[in-house]
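Of the protein chains in this complex, all but one are displayed in their positions.
When the chains are written out, they are named A and B in that same order, and each has its own residue count from 1.
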Amino acid sequence: MNPKKVDKAAIAVLYVLAALIVLILASLLAFILIRGIPQFSWEFFTQPAKTFEEGGGIIIQLFNSFYMLLITLLISTPVALGAAIYLSEYAPQNALTDFIRTAIEVLSSLPSIVVGLFGYLIFVIQWGFGFSILSGSLALMIFNLPLLTRTIEDALRAIPGAQREAGLALGLSRWETVTRIVLPAAMPGILTGVILSAGRIFGEAAALIYTAGQSAPALDFTNWNPRSISSPLNIMRPAETLAVHIWKVNSEGIMPDGAEISAGASAILILAVLLFNLLARYLGRKLQQKLTSA
Amino acid sequence: MKRMNVLNKMLFLLSGIIFLSACGPVVEEESITAVGSSAMQPLVEAAGEQYSGENFGKFINVQGGGSGTGLSQIAAGAVEIGNSDIFAEEKEEIDASQLKDHLVAVVGITPIVHPDIDVSDVSKEDLAKIFTGEITNWSEVGGQDLEIVVLNRASGSGTRATFESTVFEEGQEAMVTQEQESSGTVRSIVSSTPGTISYIAFPYVDDSVKVLSINGVEPADENVVTDDWFIWSYQHMYTNGEPEGLTKDFIEYVLSEPVQENLIPRLGYIPITQMEVQKDAEGNIIETE
Partner (left out) sequence: MEQIKDTQPTRSTKRNQERFGKTISLIATLLIVLVVLSILFFVLSRGLRTFTQHDVSVLDFFAGTEWRPGETDDAGNALVGALPMIVGSFVVTLLSALLATPVSIGAAVFMTEVSPKAGKKILQPAIELLVGIPSVVYGFIGLTVVVPFVRQLVGGTGFGMLAGTLVLFVMILPTTTSMAVDALNAVPRHYREASFAMGGTRWQTIYRVVLRAAMPGLLTAIVFGMARAFGEALAVQMVIGNAPVLPDSFTTPASTLTSILTMNMGNTVFGTLENDVLWSLASILLVMSLVFNIVTRWIGKKGAIKG
């Protein structure tokens, strides 16, 4: 076989593989959306969940998911950003750095149930945070840091060395070069990392069952005092997220319409991830324009 | 320093939230946490919601995690109420003398099979033999020629402990087989896998699975109250010592007439007040008036 024929055949195989992946992904999405969208109704979006009667909604769980995502990103992004900057800009090439990298990767392969139990025994019991958004967010941070650090580090590394040299040549310190030149340039890559980890946060259940809890106290959306248990803003209240709700409905739910609720909630979860992705991309573009147009 | 804004904004927002949480006006609110048996969770949650609705500013925070978690957390004093569907005495490692038992309801447990199985009644001995692996084909108990697929609950689950202590004779042991942890998953596997048998609590039974009667007795609430249907267990709410304050108030509420007569039957449980028999931690049955 001559190289040209091999080339044709190989490219054809690549097309098949890409098509295969698209097929798998598309049928998964279709399966979830087709089963879920018929369950949508005004009540479904605006009512709190019901324990044993038909017609429960998911408003509280949906809010909890977004709020938990926000808090988790607020806690974990600075840490991941800092670590990624250290690893890509400052860390010397030695055994210690290797050790740090290995540690981070080991963290990523922890089963989420182990993270959840660790969070339960440390945050919930030992530190006395109780079943709360705070405990849940800390557990999610543990679970989320490796991937986030890694993607941000990759994004920083992808910025050509010439840009750094230009910064240094202007007499900027290394830190200034990083925060003013490298970070803005790496923003799209960083954003992808945040989006990917946001998806995982949305979908995570096992780490939250024991930390943020599996019950959602009724929220009063007119109460904005963050110390009140019924206030949506309170970070010390237990908060069942959408993914945990799906888990709970499937495992121990006794409402007659459990299957429908779980199907509808899965579809909403996907749409929420989609919405978040679009929003993050939009904000990211704005942010980058602002940062680079000075 | 305009360009440092990203980091700063984030830090600012974060500290803002922490600040707000710490300094908001104090509210007259009280909450307790009940942890444990996931099978009991819907019951306690529904009662807690109703209680919060009637008592402004009081919250009952209900979490699952399993009976083992409930018992060890209440024994450690980490929560106010430990929910369990087995007696604390049945878990050797728990110091039951510290704990005060509150029996709040009863739940029946029934064998369920795939809807296509031609069997609707089974003797207690045969049922035990199916789960020990001595009977392996439905034809041996009067059904079609189909291999029996046994689906058990996770070892240590309260439902399994109740099932084995009431169905098995001394010395019988469950075969090593498929296990699942949650009632919902068990139900959906039984409804979709030909030849499968398992068991779930009454509130979880629906049309997708077929229930079996045992020795001609139907799995129904009226048979549980007389112990004619013998696979049942109490729903316990344990407190560490005598309950006080909100905890005491809430347990009294669960035991009050409106909850016992109205809410509990609607959830598929049996009010503790209706029981005509009592069971102790060793499984002995005592007739009451």
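Everything that follows uses one rule, which is that contacts are C-beta pairs under 8 Å (C-beta built on N, C-alpha and C of every residue); 3 or more make two chains touch, one makes a residue touch a chain.
Given the structure is predicted, the values throughout are model-derived calculations rather than measurements.
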Revision key, fill the gap. Among the options A:195, A:216 or A:261, the absent chain makes contact with A:195
Practice item. Based on the whole complex, identify which of A:81, A:190, A:219 or A:255 touches the chain you can't see. Key: A:81
Practice item. May I ask which residue of A:37, A:158, A:218 or A:279 touches the chain that does not appear here? Key: A:158
**Study point:** Selected from B:34, B:94 or B:212 as touching the chain missing from the view
**Key:** B:94
Check your understanding: If the hidden chain were put back, which of B:38, B:52, B:166 or B:198 would touch it?
Key -> B:38
Point to revise | Where the missing chain touches subunit B, by residue | key: 1, 38, 64-69, 71-72, 76, 91, 93-94, 149, 154-158, 176-181, 185, 188-189, 192-193, 195-196
Revision key, fill the gap. It is residues of subunit A that touch the chain not shown, namely 3-4, 6-7, 10-11, 13-18, 20-22, 24-26, 28-29, 31-32, 78-83, 85-87, 89-91, 98, 100, 102-115, 117-118, 121-122, 142, 145-146, 149, 151, 154, 157-158, 170-176, 178-180, 192, 195-196, 198-200, 202-206, 243, 246-247, 250, 262, 266, 269-270, 272-274, 277, 294
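By our rule, only the chains that are shown with their structure count from here on.
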Practice item. Please work out the Cα centroid separation of subunit A and subunit B, and write it as a whole number of Å. Key: 32
Revision key, fill the gap. Subunit A partner, complex, touching residues on subunit B are 2-4, 6-7, 10-11, 13-14, 17, 20-21, 24-27, 29, 31, 33, 38-39, 41-42, 45-46, 49, 52, 59, 61-65, 73, 76, 78, 181-185, 188, 203-204, 206, 266-268
Check your understanding: What residues on subunit A touch subunit B, complex-wise?
Key -> 51-52, 71, 74-75, 77-78, 81, 125, 130-131, 179-180, 183-184, 209-210, 213-215, 217-218, 225-230, 233-236, 238, 248-254, 256, 258, 287, 291, 294
